[in-house]
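Complex shown without one protein chain; remaining protein chains in place.
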Amino acid sequence: MRYLPLSDNDRADMLARIGVESIDELFADIPEAVRLEELTTLPRRKTELQVERQLGAMANKNVSAGSLPFFVGAGAYKHHVPATVDHLIQRSEFLTSYTPYQPEITQGTLQALFEFQTQVANLTGMEVANASMYDGSTGTAEAVLMAHRVTRKKKAVLSGGLHPQYREVVEGVSAKLPGASVVALPADPTGTEDILAQIDDETSCVVVQSPSFYGQLIDLKPIAEKAHAHKALLIAVFTEVVSLGLLESPGAQGADIVVGEGQSIGNPLTFGGPYVGLFATRQKYIRNMPGRLCGETVDAEGKRGFVLTLSTREQHIRRDKATSNICTNSGLCSLAFTIHMTMLGGNGLARLARVNHMNAVALADALAAIDGVEVLNSAFFNEFTIRTPKNAHDVIEALAEKGVLGGVPVCRLDKSGGDLDNLIVVASTEVNTDEDRAAYAQALKEVLA
Amino acid sequence: MSTYFTKDHEWLKVEGDVATVGITDFAQNQLGDVVYVELPENGKSVSQDDEVAVVESVKAASEVYAPVDGEIVEGNELLVDEPAKVNEEAEGAAWFFKIKLGNASQLEGLMSEADYKAFVETL
């Protein structure tokens, strides 16, 4: 077996050295009744070429985003990632290193994390950021739990513009806590809900996504003001981090915790994971923050270095009193993020954001020109919602048959019915060309005809 | 003024109806370098054995319990800025909080300095 260095001779010699007759003597503690001889139901080893063929055949059954006009978003976005990023994250020293618990020999990972934290803090307009969460959705649930710890209250108010699957993750986690409650507002495609009316003295946090799941930009300032007046926290959520290049930061609008999905920068779609959750907050809340933190210090010779710090919040020390059970970050995905962000810088990000926005504006205009199609959003970034006269699921399937992946039917995620059944969330990024947009408009016209 | 100790390595100095509470020198030595102290809110009513403060070192975080019933009247703000004081003067300037005694008879259940020293010997 190509991955196993020991030869049969080695094995025999080593058993003799250990002083046992057979390998099974080393497994003697396994009760005899459950000991296995062989896994007869599973296939035997395969060569590298055989594995490539088998997995390649599966991969070939999928329609990849780069192979056709592609406008699917709703929490994961197709962007172009520089070749340098994927090369660097595959360096052995990054790829096959463990969590940097021995800082003397992991300064590479640690310095990259420190750079990542700085980038995330500056992007979100916050004072501190952690070393990343699993993804945006789990990060949002952790943000709600953190708000409960900070405020010592347990009612979360969720905007109807929050990604429906994020909402489900929050509901699932916090519903298990005694006394915790979640008020989830109904779907809000146009950003016109009255969330202020839901905030009261019982409220621990208000969770608002902008750009919303439907693409609508939301003014966070009045929500922050009302939340703070009731000693509640504003949790600002985003799923498209590129938007921060062009939009006023959530921190500047008064958010107390900012959490979002970082996949768009540096990371491929990969069918939903692994991704990288970005998580930032105010300095005064750091000891209630979940996840790993990297901090600056000096070594015994006075040289600058970095260490994981404030780990007493974490599970391996606090055990049942930890701020979270989280024991990993999304290390390599955060590295991809930070490398790509380094190549962009603030100016490159702003330009990328402008290209995304104008591509989406052009697409919105092209689609709005079709009879019966309405764009619902007054202000949006690279994603918006359209209403069509036909069932959205049917429209998307028909478009796929014509070779266009035209977005996400809202009814796939939210089964409330009614008007939602005719809504499609459409995204356009820098990868889309004029030809892609023309193909989409033409195909939609035919489907609706 | 009399001083009492608890099995949870806290000390109390009682003056009138107010006790000053901190952690013992033995406790700070076990914790190692203290990096953070979280103090209770003033005016908070607590019962004996409630968790009222937190002390963190690089490697451990520990709760500090209320040794008696009462009302918190003051936290030692010095520790917020200079947690290292706990390592330097655990049984002096680095007191954690002052508590107005709610039930003075509870003091009888606590240890004297000699008892505490004997107790630490057994650990």
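As written, the chain order gives the labels A and B, with residue 1 at the start of each chain.
In the analysis below, a contact is a pair of C-beta atoms (placed from the backbone, for glycine too) under 8 Å apart; a residue touches a chain by one contact, two chains touch by 3 or more.
Keep in mind that, in the parts below, contacts and distances are computed from a predicted model.
Going by its UniProt record, the hidden chain of the complex is named "glycine dehydrogenase (aminomethyl-transferring)" among "(Fe-S)-binding protein", "protein-glutamate methylesterase", "glycine dehydrogenase (aminomethyl-transferring)" or "ABC transporter permease".
For the chain left out of this panel, the touching residue among A:230, A:387, A:412 or A:445 is A:412. Looking at A:143, A:310 or A:367, the residue that reaches the missing chain in the full complex is A:310. Residue-level contact of chain B with the missing chain is found at 33, 35-36, 56, 58, 83-84.
Heads up, the rule we're going with is that only the chains that are shown with their structure count from here on.
Chain A meets chain B in the complex at residues 287, 312-313, 317-318, 321. Partner chain A is touched in their complex by these residues of chain B: 35-36, 38, 56-61, 63.
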